[in-house]
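The structure under discussion is supplied below as structure tokens; questions concerning it will follow.
What you see is the complex with one protein chain gone and the rest in place.
Let's turn to chain A:
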Amino acid sequence: MARMTMIEAVRSAMDVSMGRDENVVVFGEDVGYFGGVFRCTQGLQAKYGKTRCFDAPISESGIVGTAIGMAAYGLKPCVEIQFADYMYPAYDQITQEAARIRYRSNGDFTCPIVLRMPTGGGIFGGQTHSQSPEALFTHVCGLKVIVPSNPYDAKGLLISAIEDPDPVMFLEPKRLYNGPFDGHHERPVTPWSKHELGDVPEGHYTIPIGKAEIRRKGSAVTVVAYGTMVHVALAAAEETGIDAEVIDLRSLLPLDLDTIVQSVTKTGRCVVVHEATLTSGFGAELVSLVQEHCFYHLEAPVVRVTGWDTPYPHAQEWDYFPGPARVGRALTEVMEA
């Protein structure tokens, strides 16, 4: 075991995977010599050579398109999109190509690529460095979508993603890169080294894609969250003293519906939390599933707590995404309903 930040855990996952399988290649803007703007790939070029970890031109469509070609050849590209916000030039390659190559060729060609991308706000990135585009991907059949919330999961899930035979979108909440976040931006960041989930095995291990994890047991209300919001939900439960069960989805597609249904059936109440915009966000999908599968167990309407339906603001980011107070209000509301 070693103490790792999420950045180190992500790097370790690539390192372990490159060491085990020489078909794994890592590339993207600035990832080679420099090690990426968040240093997630630092040292990989020195260790594996510049044909297995290299810098790419600033052309997201080119990066993803060439990764698809490499995958068709038999490599396993693990690509970094510098920020999730810059995935859009490659959207066509991701949604119309990568996602469908297996289907349209009846398995003659496959697309085992991983697209890693720093996601979400909380680092004063403004509109163009803070987006949470997961719903754009969960709507696409053929992709898998993962959002880890801690170093331990990040490493195990990323190794699973690299070993997965299908294209995986790996959204890394950059607010969690260096430590967990409980929604209190005025407090100093607690580093991952003080957190049990910062204890990460150095070698190979995997976490299955499609399995959620219950982060806090409770019986009064279920909070469904992922990524940064898992920590905010935990803080809200502590601060309100409400006996909330907090589910960390980890994988949005495929989704662990059983865990959600079991929990809501037990608690009869549900709050869904995410950082992305409300309208047509992934929360809408979660709420539909809960009402479809748990309707007769529900004691209150299901409530969503999300970012606002506006572009991501720079100066007011702490007012933009949900903190423990907003989640706490929602918890109180459903308890009183």
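Here is the rule we go by: a residue touches a chain if its C-beta (ideal position, glycine included) is under 8 Å from a C-beta of that chain, and two chains touch if they have at least 3 such contacts; residues count from 1.
We adopt the following convention: contacts and distances are computed from a predicted model.
The listed options are "Carbohydrate ABC transporter membrane protein 2 (CUT1 family)", "Polysulfide reductase chain C", "Cytochrome C oxidase subunit III" or "2-oxoisovalerate dehydrogenase subunit alpha", and the UniProt record of the chain not shown names that protein "2-oxoisovalerate dehydrogenase subunit alpha". Only one of A:D15, A:E97, A:E134 or A:E245 touches the absent chain when the whole complex is considered: A:E97. Between the chain not shown and the residues A:V37, A:V189, A:L257 or A:M335, the one that touches is A:L257. Here one chain is not drawn; of A:A2, A:A46, A:C141 or A:A337, the residue touching it is A:C141.
Contact with the chain not shown here comes from a single listed residue; of A:S61, A:S193, A:Q262 or A:T332, that residue is A:S61. On the side of chain A, touch with the chain left out of the figure occurs at residues 25, 51-52, 56-57, 59, 61-62, 65-75, 89, 92-93, 96-97, 101-110, 141-142, 144, 164-166, 210, 253-255, 257.
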